[in-house]
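Here's the structure, in structure tokens; my notes come after.
Of the protein chains in this complex, one is absent; all others appear in place.
Chain IDs A, B and C follow the sequence of writing; residue 1 opens each chain.
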Amino acid sequence: MMKLSRFLKSSNLLGKPSVGDALGLHVFSSQAGISTARSDFTVKDRIFAPYTVFKGKAALSVNPCLPTFTKSTSGGFKVDRRGSVMFTFWPAVGERKYDYEKRQLFAMSTTEVGSLISLGPKDSTEFFHDPAMLSSNAGQVRKSLSIKPYTEGNGYFISLNVVNNILKTNDKFLVPVTTGEFAVLRTACSFALPHIMGWDRLTNQHHEGTVKGPSKIDPRMPDLEWDK
Amino acid sequence: MMKLSRFLKSSNLLGKPSVGDALGLHVFSSQAGISTARSDFTVKDRIFAPYTVFKGKAALSVNPCLPTFTKSTSGGFKVDRRGSVMFTFWPAVGERKYDYEKRQLFAMSTTEVGSLISLGPKDSTEFFHDPAMLSSNAGQVRKSLSIKPYTEGNGYFISLNVVNNILKTNDKFLVPVTTGEFAVLRTACSFALPHIMGWDRLTNQHHEGTVKGPSKIDPRMPDLEWDK
Amino acid sequence: MMKLSRFLKSSNLLGKPSVGDALGLHVFSSQAGISTARSDFTVKDRIFAPYTVFKGKAALSVNPCLPTFTKSTSGGFKVDRRGSVMFTFWPAVGERKYDYEKRQLFAMSTTEVGSLISLGPKDSTEFFHDPAMLSSNAGQVRKSLSIKPYTEGNGYFISLNVVNNILKTNDKFLVPVTTGEFAVLRTACSFALPHIMGWDRLTNQHHEGTVKGPSKIDPRMPDLEWDK
Partner (left out) sequence: MMKLSRFLKSSNLLGKPSVGDALGLHVFSSQAGISTARSDFTVKDRIFAPYTVFKGKAALSVNPCLPTFTKSTSGGFKVDRRGSVMFTFWPAVGERKYDYEKRQLFAMSTTEVGSLISLGPKDSTEFFHDPAMLSSNAGQVRKSLSIKPYTEGNGYFISLNVVNNILKTNDKFLVPVTTGEFAVLRTACSFALPHIMGWDRLTNQHHEGTVKGPSKIDPRMPDLEWDK
């Protein structure tokens, strides 16, 4: 599970499914025999720490994407492009083999992440994306990601459906996630949420001069509530 | 939704309402066609990463405001002015048009943020502010922010009422927020809470010399509990 | 509430009680008229950002205290003295007057903080401290802090009782806290917990060289589980 980098190099590869899922147990095998060769990973992503689960019919990898900021001439920053949490699905093509070339992506927005982390054990939710929404191709590609609880209530099915009318394709992925795996998603996405919103800048500001001498007024703390 | 900066430049502007809300769905459209022009944002705010929802009658934007600190001569810091989470409302003035000039602000205190994040699905709460409380104008401007659950229980109505007896105005704003949007507010405000209290200074301290040699006593860790 | 520093200078002072509590409402008054004079705070505490509530009979202030670390000769760090969350109580001595000289302290340990943050709406808990536990004065001073829910379930009573057989004193403090105030305590203490444990060092480590070249083995990640 750790060496996802290997999957990026091969379209037909040996995956490492979570054997324990079928048993309702979690098996954590020694990584000693696996991680001997370190890959020389060269993509330009600064972070590469996805949370990945390999299941019978597909794999799902979840990775946060930070927002970008534009620096203003006055020294302030504003969010230019919001962050997201990227869900990547790719299909199994044999026993423990997955084809990363056939991956499909779904970028969860801030509010969609909010829906995910607030799901109760019996709740379900569904999100719809149209990658070409405001272009002439609107409606040609439709993506839907749904999260539905197991009947027994100890996990969720996460599925992605991508209908592409241009390529005449219809890709479906179904990944069951256990309670423990969903708790990882929930906790990690809750952690990531302020970051993809840009609110973690709060912390950084302190380093850059929030502390004021007694006579300076902080321009960031307007009394605007009292102005009206 | 990302280019709120554009709203600040025009009092009569095209908003981007969350179309999916009426359907109970979340629609996340491609930002590609929207964010072509980057604005040259020039206000002095060091952070500008609000979470904004555009609804039928009004828009609501939420942004944390950090406390300011006063540096003591001994090298310590104390909170001089507490932080808050600013709620900004502005009205719709046409289909997908919002007038930011008519905005009203409500600065949620630490305890009010505590009330918000602890709301159960059927709980409601209301806060009252008098911007001129301790001045001769006390009682002339009254603001109340209320949060009430949907009857169906899958979201909240957040409303602001501002009665200004001086200007003879009465502004009302009503913004329905979905469960997912409220989860974003709850998670982001929970994240922000220690920051607006100044407790995130905990982390920073380590960098600045908490580590002690074996013979030094840390003056910050008084044995005062045992002194009495 | 913000200018607690003023309380430290005077034993007989004008407090700022939360007027709204009696009404079950939260009133947040403008700070503009209050915070004109900045005090020249000179104690050696590096942080001074307590969360304070002023009630009818007493005030309660809550402040985190970080652990101290001992640097080993090998460059590692270990916790030398655990952190705590300090609860400080002091009595009301008149209408809106509180006497900080008569304060009593209770340093909540890691596990006690765990008990506080896991309290359900109908749960209560009680902690006992003997400041002189392992000395010849054991049993002479007994402190107990109890947290009990309101009958109506919308808040808690936090009380401290200090019996000092040496001074022949028995100090009692009772502070009702609303749901919103307790949510602040819960959230802030949950935030503080990893810090008072020293686990926030996790974050800092990355800055100091966790990143490894392909041939180095990290001595911090022992394969000890597999050694036996």
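Here is the rule we use: a contact is a pair of C-beta atoms (placed from the backbone, for glycine too) under 8 Å apart; a residue touches a chain by one contact, two chains touch by 3 or more.
Everything quoted here is computed from the prediction, not taken from an experiment.
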item: Candidate in contact with the missing chain, chosen from C:R82, C:K102, C:K148 or C:K172; value: C:R82
item: Touch residues of chain C, complete complex, unshown partner; value: 67, 70, 72-82, 107-115, 117-118, 125-135, 190, 193-194, 197-203, 205-208, 210-214, 218-221, 224-226, 228
item: For chain A, residues in touch with the removed chain; value: 1-2, 5, 18, 20, 25-35, 38-49, 51, 53, 64-71, 77, 80-81, 83, 86, 104-107, 129, 131-132, 141, 143, 162, 164, 178-184, 186-188, 191-192, 195, 200-201, 203-204
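Simple rule for what comes next: only the chains that are shown with their structure count from here on.
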item: Superposing rotation of chain B relative to chain C, computed on C-alpha atoms, to nearest 5°; value: 90
item: Closest chain to global C-alpha mean, per-chain Cα centroids; value: B
item: Averaged-CA centre spacing for the pair chain C and chain A, given as whole angstrom; value: 36
item: Whole-Å gap separating chain A and chain B, where each centre is the average of the chain's CA atoms; value: 25
item: Contacts with 2+ other chains: residues of chain C; value: 30, 38, 40
